[in-house]
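Yeah, one chain of the complex is gone here, protein chain that is, but the others are all in their spots.
Let's turn to subunit A:
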């Protein structure tokens, strides 16, 4: 049996499994950010005038904003002028079937374990694969179209359903919400758009795979999901990125609108390149995710498994505006080496009888820092609002940190709010128990961690749960302290 230190060493030395780069001709805009580049992006995407105006408005707001200073990590200096804001694969032909897609690209997805054609046959998952900003292949369009479900790239949605986009774009995350959301609004390249019509239960799980591929290209996705009255949709987002030396900025925005009785379930598995063991390289994952339960009895549920990125900084939130609406947040955040995570959720209780449930499991190993930061706020009109929050931290190794910053605000005498948090190290006696039964330390830790995170993993759809468990094992297997 390998000793503790050997295992930790092995783990630290483990190269990023999905670290490879695809060589496809890219069309890349020169680095720099000004109104011209925004006009260029807008023109490239053949956007209507109102969208360009909206982008410019966001850009002007962006130029007036300052970088926040409250986060619990050292903010890297980001020179926005050094980034390139547009990259698209050159052969932009519209494909009718998978056969027409660049085989190089398909191989990339295959390496990631998501062969499109296989998925088509086996899992029933429609995949809108975003390859550095431009959507190249979409499956199951037909079946979804029969139900009236719109699932397409953002660019297409702007062209084909401008009225829907115009109505909901920026309605949850305004163009000036925060500095990265403003940047995204100004330069977003593409993303996904989902609309589920009244009373429709989306027949399959919708999924988008993101990959960041071009050097020096910040990725600015924008996702907008609208669930009309009584609709249901489960949306999956999974990410891996190739290995590289320079840090990359990823500032995505996800907006969810759930109308009366609608339910949206949004699941994320994030495994972007975290940097090497010296902390060199790695993705900055600065994402704004927010949903609004607009109508009564609406429900939005966020589930995330965060294992990658040099810095993860995001707070998927729910605005509970409709009476009896429900917000949920389930999260597993794993950090190792020099990774940093400052993540959590925000629940805004505005409507009557609104409920929120937060489960957060942080695991930190190596020299990483893992922060849960959450906000639960109950407004004066949110009578009988109910919140339960549990955030646990697990420490593996004596050089890592686990931190909890919950902000809890109540302005209502009928609200019931509970918050509890614990921090402890991985149980030596549990490891010993498993050792004594012939399970080596490596497997024992994987077992304990998977058990620890089970409450969250259980929330993931089947296809994702498997991948998530694999990711947890890859990131943490054997790192016992």
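One rule holds in what follows: a residue touches a chain if its C-beta (ideal position, glycine included) is under 8 Å from a C-beta of that chain, and two chains touch if they have at least 3 such contacts; residues count from 1.
Everything that follows uses one rule, which is that contacts and distances are computed from a predicted model.
Undergrad: UniProt names the one chain left off this complex as which of "C-type cytochrome biogenesis protein CcmF", "Probable sugar-binding periplasmic protein", "Iron-regulated ABC transporter permease protein SufD" or "Molybdopterin synthase catalytic subunit"?
TA: UniProt lists the chain that is not shown as "Iron-regulated ABC transporter permease protein SufD".
Undergrad: Given the contact definition stated above, which residue among A:332, A:382, A:395 or A:472 touches the chain not shown here?
TA: Spelled out, the listed residue whose C-beta touches the missing chain is A:395.
Undergrad: Which positions on subunit A touch the chain that was left off?
TA: 66, 68-70, 72, 378, 380, 393, 395-425, 481
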